[in-house]
Structure formats: C-alpha cells, structure tokens
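Input: a single structure, listed below in structure tokens.
A single protein chain has been omitted from the complex, and every remaining protein chain is retained in its original position.
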C-alpha cells in the first residue's frame, strides 16, 4: 500500500524457517542436483554452466532481499520482482524482452481434505528456469524423478519444455483435487437422499466455497496457456507448442469439471430445500389428522360433561353407548376422508 | 498422474475380454470385411492395399501395447496415443501434419434407460481411417451395411467421407437419446400435474443430471465440426464440406434440444415446488377450519362443566337447548365466514 | 436414422390427403395462377415460361418421391431434399452454387389459441421460387392477392423479392401470435391480482412453454435474415437488401417481445408465489389468534371442572362471575395484543 | 398485416386533434419560427430557404397522407415512411443515400408518476431536419430556447448538431425519469424495512415492469448512437462526433442505472420474501408456545374432571393445591425452555 511500484513487499502469511535453494542442472547424459545455502552460490553455479539447462527452485519467498538479489543478477524487472513476493496474484503470463514471467496457483490437499493454495512463479530465460514457491513441498517430484532417471525426452529438450512439464504437473494435480471434491459431492448426494439433515447444507456451502476458490485459480490459467502457445519467441520452441496445446485441453477440462460441480451443487440445493419442505408437509399432516379427528370428539365429550340440570339424554340408559358409537362413526369417516386425500 | 507426457496409460474401467480388430477395405466395386487376431496382421493388410480405402476399427483400448504399436507403425504422435487410451477426454479435433485426430463421445442406451458414454477416437490418414472404441457394440452398423451393399455414394468417396458418415451416425444417435429423455420429461410432467409426489423430484433431478452429462458431450462437438469444415488440407475433400455443414446443423439442433430440456426441467421444478406449497396450504386450511370452529365451542362446553355451586343458568330448564343453539349459531357463522374466504 | 445422408425420409406427422401443387406465374402486366395435378405438369409449365417469374407452391411433403423428382429436375442437392421432407429443422439458410435454401417455421393459431408450427422451405433459383409446406393453409394469401391485383411493386420485381415478401408475411404473423400471447399474459396478471388460484400457475406454465417453443423458431431467423442480406450473388438484387434490412428489424423486434414476455412471466411467478405465502400467512394468523385466545380459557374452565372435594372457591358465591370476568379480561388483553401486532 | 411493404398505416392510439406543423429556420444571426396550417406551406417554405438550417417538426402522425406527401417531396423511401407512422418501432438508425433515419422513444412523466412513451423519428437531410412525434408536448423546449436566444454554438452549426442536441435532450430526460424511479425504489425500501405489507410487492412489481419497458427503449439507443458516430458521410460533421461520444457516455450511464435498479429490485424482493417468512415464523412461535404450555395442563385438569367413583386423590384435602402447584411447575419449566430457545 502506497509504495512505489516495483517495491518488494512480502504479503503472504506462510513463512518457512529456512529458504530452500535447490539447483538442478542437466543435459542429455548428465544430471546434477545441488542444495545450496546462499543465493550467491546459486548464481555462481548457474553462471558457469551455460551448456546445461538450469532449474533454480526457491522455496520460501518471505526473504525479499534474496529475491531482489536474484532479480538484479538475472536482469528481471522490478515489477516482476514485486509480483513474485506479493502473494494473491491471479494467474497470468507477462512477456518481457528476454524472459517470460508466469504465475499460477499450486493447489494441494493438506490433511486429506483442506485445500492449500500456494502461489508459484516461473521465470523462463534462455537455458534457465527459476521457480518460486511460498513454502517447501510441491507437486514436482514426478518431474524431478523423470529428470534424474532420464525417462522420456525431458533431458533432451530445453528449459521451455521443463516449464511445460512443471505447469502440467500442477494442472494434473488439479484433477486429483477435483476428484476429491467430486467424491465428496457424490457422498453428500447419497446422504441427502437417505437422511437430509441440517449439517448437509453447511457441508454443501463449504464445497461451493471451495469450488469458487478453485475456479478463481483455474479460470485465468486457460488464458495463460493459450497466450503461452502463441508466443513467437525463440524462448518457446515450436516442438513444445504441441505439448502446450495438450495442456490447454487439460485446462479446459478442469474448468468444465468445476462448472459441472457448480451445477450439481445447485441441483442438490434444490433437492435439499425440497426435502425440507416435504418433511414439514408431513409433520403438518400428522398434526392436522390428529387434531381434526380429536378436536370435534373432545367437544362432544365436553357437551355431556356440562352440569345442566335438565339434560334428558343423560338419564337415558342407552345414551352412553350411542354417543360412543356416534363418536366412532365421526372418527372413522374422517380417517376414510384423509386416506382418500392420501394424507397418511 | 506424474508420468511423462505421451505415456500410454489406460484410465477407463470398461475392459472387454478380447480386443476386437476389424478391417474393412473397399473401393467402388469391391468390399472386403476381415476380422483379425493380431495387430500385426492388420498393419500388414493395410500396407499392401493402398488402392483401397481402409477402415481399421479397434474395440477395446485397455491393451495399451497394441495401441502403441499401431501408433508407431502409422506415424502417430505419442500425445495422440496418450489421448486414445485415456478416457475422459472432451470432444476435440487436433490437426497434425499428416493426420487428423478427432475424439467424441458415443452415447448409447443400455437396458432401455441407462445412458452409457463411450469415448471414440478417429484417426484420419490418407486412404486410412482408424477408429478406437472402449468396448464392443457401436452405432455404426448402418454405415457398415451401406458400405457392404454399396448404397449411396459412400464407396465412391474416400476416407474423409467415411469419417463424416461415422460421426454423423453418432450425432444421429444423440437424437434417439434426446427423444427418450424428452419422452420421460413429458411423462413426468403429466404425472406431476396429476399426482405430484416426492418421487418425481428425484426423477427430475436424475434427468437434469443426465442432461448435464449429455450437454458436456455434445457442446464441444459443435466447435469440432466447425473446425473440421474449415480445414484446408487435402485430407478433407471440398465435396465433403457440404456434408459437414449439414452435420454442423444437426449438432446445433442437438444442443438446442438439450437447452430446451433444461428450461423445461426448471419450469417443472417451479411447478412442483408450487404444487407442494398449495398442498400444504390446503392441509393448513383444514386444520384451521376445524380448530377454529371447535375450539371456541369446546370452551363454552367447558364453562358449563365447571362445578361452581352458584351457577344460576345450570338450574334454568331451557338453558341446555339455548346453549346448544348458541353453539350452533357460532359454528354456522364461522362456516359461512370460511366459505366466503373460499377456504373450502 | 442410419440412412445414407441425402436420403428422403418424411419425419412429420401432418399428412394431407392430396398434395396441393399450385403454380403462380407473373410478369409486370400478367398473372397466371394454375392448380396442377402432377409434378410433371408443374415442371413442364415452369420450363417453358422463362420470361415469367415462377412461384411453385407445394402443400404436403409426405410424398417424398414427388420432392425427389422436383429436386432432380431443378438440380437441387440431395442434402437439401433430405431437409425439405424432414420436419424439425431449425431455421437456416444454406447457400448453394445456383440456388438458396431457406427453412423457417410458419406459426398459426388453430382454434383461436393452440399454436401450430409448420416447417416451410424456400428454394430460390433464378426466376423461380419453390415453397414447401407441411399442409394446406398458410399466411400467404395477402401476398397472392397483391400479386393478382398488381398492387405495389411486387410484380415488377423478381423472385428474390417474392421470397422476401413471403418471409415477411411469416414474420408479420409472428406478431399476431405474440399479441395473442401478450393479451393472455395481461389477463392472467389481472386474474392473479384479483383471485390467485392454483389454475393460474398451470396456465402460466403453459404460456412459458409456448414462449419457449416460439423463441426457438424465431431466434435463429435473425441470423438467417442477416445472412441473406449479406449474400453477394446475383440471385439477391441490391434493391431487395433494403427490404431485408427492414425485415431484420422486425425479427429483432419479435425476439425482444418474446424476451419481455419471459421476464414478465417470471415476474408473475414471483408475484404468485408471494400471494400464496401471504394467504398461508393469513390462514395461520386466524388459527393462531383463535387458538391462543381460547386454549388458556378452556384450561381455566377445566380447572373448575375438576372433582376435588376440597376446592374452597367452588362454594364461594361470587366465584363464577369473578372467573368469567377474569376470562374476559384475558381474552380482551389478547385481542388488544394481536391488534397491535396487526394480526387481524 | 398483409400489406405491401412500404404501406403507410398508422398503428398507434394517440391521435391529436390537429396535427401541429412547426417550422424553425435559423442561421448565425437569424431565427424564424413559424406555425403552419398545411404541409404544402411547410414544403414551400423549406424549399426557398436553402441558406437556412431548417427544422420541420410534425406533432401527430395519424394523418398518414400528410406523412406520405412529405416523404414524396423530400425523396424519403417508402419503408422509412412506413416506419414513421407505425409506432412500436425499436430505436434504430437507418442510413440511406442522402438522408439518415433515426427512431427513438421519448419518455415523459404524466401526472407525476405514469410514464408515457412517445415514438420520435428524426429525418436528417442536408440542411434540413424533420422530426415526427406522436402527439404535442415534448422535451425540446430548452433546445428551442437556445436556438431563439442564440446561446452556445447551436446556431453556428448545421442540422446534424441540431439532431444531436434534440437526441441529447431526450437522453437527458431519461435521467429525470430514472431519478424518479430511483426515489420510488428508495421510498419502497424504507417502507419495506419499517412495515412490510402486501401492497409493497405490487408496487415493486410495478416498478420492475416499468424498468423493463424503459430498458427496452434505452438499450438499443446505445447501438444507435455508436453507429451514428461512425458514419462517414458529409451529413455528420467531424466536429459533431465529439458531442456524439459524449452522448454515447450518457446512454451507457442510463443503461447502467437501469441495471442497478433491476439488481436493487431483486435484492428487495429477497428482503421482502424473507421478512414474510420471519413474520410467519413469529406467528408460529406464539401459537406453539401457547399450545404447548396449555394443552398438557388442560389434560391434567381433564383427568381430575373424570367421574370415576374410586379416585382416592379427589378426597385428599391437599390434592387441589398440590395439582395446581404441579401445573405451575410444568408451565414454568416450559417457559424457561422456550426462553432458552429464544422463542419469545
């Protein structure tokens, strides 16, 4: 707030104890993974290894001086630096003269259900990819393994393909999350049809809120990937574009799944509201049937409980059974009437 | 999850016992239909019959090695191969240098009502069409028959027309499904107006869900067909484009029908909610009429049931009939009042 | 289903007994109207009258051989022919090398209220307009009269203007239908404010359904007319385009009217739902007022109806009037309380 | 209905007794205002004053011959003429070779609240502006005054600026109407929060309907003004376009205000529906509290009102006070329970 544009201010709440600096360097036949202590070491290492493809992964962005130094060394604009440390960016792709700046949200499940959103920034330069994460732990392990084992073509390709592979890993993980959400929706639907209780609505409300948050992370990504595949720079090799098209399809699929969940959730809300109405209706019917049958009978009993001196019926010896029979007929008539109306 | 892009992983649940390999070869005056055991035979057969149009139909995609081999032999990209065996693709058209890759959902009714969705992939090369289905059984029998009998112009045209004919068969079948859904909606509406019960809502909810699923399969197809008819390659002959325009119209019609169903379903939901309200209202009226008439009367009877020593009325000989008359007047007055309010 | 594209299959339900074949031929000073028995005669007549503008009107499309023959003679593509006999097309315009194919829905009121939809196809060739209707009876009589009487400029212009005039007649008739619908909505609104009953909802539902159907016929027409006015062929004369622009405005107006009806209908639904709530509320208030006043009083009467031996009040001579007064005070207090709460 | 296109048929209901013909002619230093009796005089006057800018204002369009004559004299197309006399046009701009045809709806308040819509047509030719109104009375007085007093630059500019000034006057008046509607909405909101009664809903329904109608008049105007400012003809001077851009902004503002009103109205509907629910809830609570307290007590009193011979309690001298105490405890317990549940 109120600072010059391009000021480095950390806006997040997730601080890791130690900023993790990991440097992976590879070429077709070689793979070197180093864990570094200071950012200077990292810069040094990258500088002298131009024949390798370098992936510099920073976990923890609250030490803004570190980010600032990196930016200075690699010629990254101050506005980009500001965005890296200011979490709460929406996914976007910014094109600069000699690098690309891509932001997205990595989503992970914590403790099985709680979604944790982590801002992840990619800086793609010629022969170098820098990634910034808010904290340690990510969805990139499969990519690291493929790099190490030299599986597939990943080592044969350059940094743009690495970036694609990492973004793809993030998008693939969205589907894990979506599957989890889908399962919870299905469980909720079964529960709702079996035993609609008040708690379900709070759960449904929770899912809708999460879907809203997820949607906010995934929607802009479509635009980002589409933009990426249209870049006419040497940074993005033509062969990579085929993979970006595939990634684009995945993004669309994720968006559609979220939309379907929203539709399902609102359909379930209708269903719930209605089952509540129905229950209320049934409660009312019981009340009405019981009241309607007994209130008139009680009135008749009340009449013959009056203490008037001159009530000739009272002395008549068949009076009691006749009145009882009369009451029975009224009650039976009403029962038949309600049965016909299908009230019970 | 986490595999290199272009890995062949089967993600479906529908495994057939034996993968069916069917090869149909035709030219204007000839038609050969062969059922093959191994994929090598199929490749062999196709290779030596370049003067024919070849349709290779694979039923069952869980044997990924088979698909992999096919892809290798016919120069199909690994990403395409990945998509073929990974069900859950949204309908799309991917253009490659020397082939087209089209995915869509074939929908069939199983057991009369349950919709089964099957991913169907078309690979169109020069003189060769390969189709992949998840399981045996399809909607292509009419096309096979036309090929065999040489009806129409199908044998005179090349593989692109065959692909059009097959996609057209899939879209035509959507209308069969839509008609079925439409009939169920109509039945439901009649039932709702006659006898609105709680079960109807669950049925309506079911139809809405199915319509949602169907919509998801049909919507992207519009884009696919439009894209197909704009391709400027020799793979798609100009004469075929006229037919693609026709197909496009059918797709739009299917989409519109689904939209109309959605509108109808939500209109019916309103109707249902209201009929529930009305029923409740009527129940309440009965309760109110009965209670309102008898509660005051019971009170009067209660008064004369009190045991005070000095209640002069009790001894008065006309008291009983007068009180009874008074009660009758009150009751009659209320009945008239409620009649006027049109409560029954 | 499953036939070769371009197969002539009648899909409608409206079969006329005799297919009506009507041929109108005119030039500036001449007008000839002939009713023909066979399609061969029609073709013959058209062929030898190239100096006239010919309008060939076919009523009844279930005799597909007839349509097939016409198509063959006038060089009309098989796909067009298929569309002519297959009712359920959405309005569209297809451009072919030497003719235009336009489909729309003619809507007429049957028996004053029931809307009947009839698919109408226009084939415009140089100097010839062929129209296909599902059954006899149309909205073209005014155009026939203008042709016969030579009023306006219709005879001086060629077949494209005739097609415009006929489409215009169809669109003009939409407004007749819309006026009818609008009047029914207005009546319903008055009825709803006066005496909201359950029947109104069913009526409203009916109107919404009809509006939905009408919308489906009118919406695509906008696109059709816009497309028509952009055609750069000699078939459509530049002077006609001014009229097409006018027609386009009318179509937009019809669409807007339908949208307004939809908005009105949903506004009325809100109003209705609310009046139901209000009624229920009033019923509840009556029940509550009566119950709340008399239940406590009945309880008091019940107390003094108990048969305990030692109830000193019973013997007290002023007890009865005092209790009655006490009851009256309670009742009066409650009445005042409810009045203040504006419950009655 | 059914007439040749370009037929002059008056479709409105607002007939003035005398058609008012007003001719204003001005140049930088001169201003002449004439009221004419016949259309021939007007035509004559316009013809001989080519060095002036002429504004011919016709109030009353039911005398179609008059309009027809004007059209003939000034070379206006029959279709334009048809539109002038046929009220119910949606706002539009039609470009012809040597004139512009603009239609919009002038909205005025009648009797303080009732909105009256009047179709106003502008025909802009070189040096001449003809306006047609349905009846006498308009929102142009301020423009007339500015013309007469020579204030601002209006007299120095030509007919296109005059048209702009008049359309601007109409749009300015929309804001007067919108302010009125806004005030009514605000009043309604206050009333709703204070004392939500059934009448409010009818009022709200009325406002929504009016907003719907207003929206229909204003929405297409945006397109009209945008189109106007893009015309590349000498009829519209480049200097005027700056003013048209300003006018465009005003139109957007009017549209946004209407949208905000719609949102507010639907928010208020929610609020109302809810306050009704709340009221009902409160009524139900009173009923429930009273019934639940007294029904069990009445039952106990009923027990001791039974006439069994052997009821030992009856003879017990402390029985009566004990039972009364017991009843009091039950009642007090329930009151405490309901208080805790916050039912009253």
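Letters A, B, C and D mark the chains in the order given here, with residues in each chain numbered from 1 onward.
Just so it is clear, a residue touches a chain if its C-beta (ideal position, glycine included) is under 8 Å from a C-beta of that chain, and two chains touch if they have at least 3 such contacts.
Owing to the predicted nature of the structure, the values given are computational and were not obtained by experimental measurement.
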{"item": "Option from A:36, A:231, A:301 or A:335 whose C-beta touches the chain left out", "value": "A:301"}
{"item": "For subunit A, residues in touch with the removed chain", "value": "1-7, 77, 79, 83, 88-90, 92, 94, 198, 201-202, 205, 208-209, 212, 216, 269, 272-273, 276-277, 279-280, 283-284, 286-287, 290-291, 294-295, 297-298, 301-302, 304-307, 311, 313-315, 317-320, 323-324"}
{"item": "Residue numbers in subunit D that touch the chain omitted from display", "value": "141-143, 145-146, 151-154, 164-165, 168-169, 172-173, 175-176, 193, 242-243, 245-246, 249, 252-253, 256, 260, 263-264, 267, 270-271, 274-275, 277-278, 280-281, 284-285, 287-288, 291-292, 295-296, 298-299, 302-303, 305-311, 343"}
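Rule of thumb we're sticking to: only the chains that are shown with their structure count from here on.
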Subunit B omitted: connectivity of the other chains: A | C, D
{"item": "Same vs different contact residues, subunit A with subunit B, by half of numbers used", "value": "different"}
{"item": "Shared interface positions of subunit A, touching two or more other chains", "value": "305"}
{"item": "Chain-level touch network, classified as line, ring, star, complete or other", "value": "line"}
{"item": "Which pairs of chains touch, using the document's own definition", "value": "A-B, B-C, C-D"}
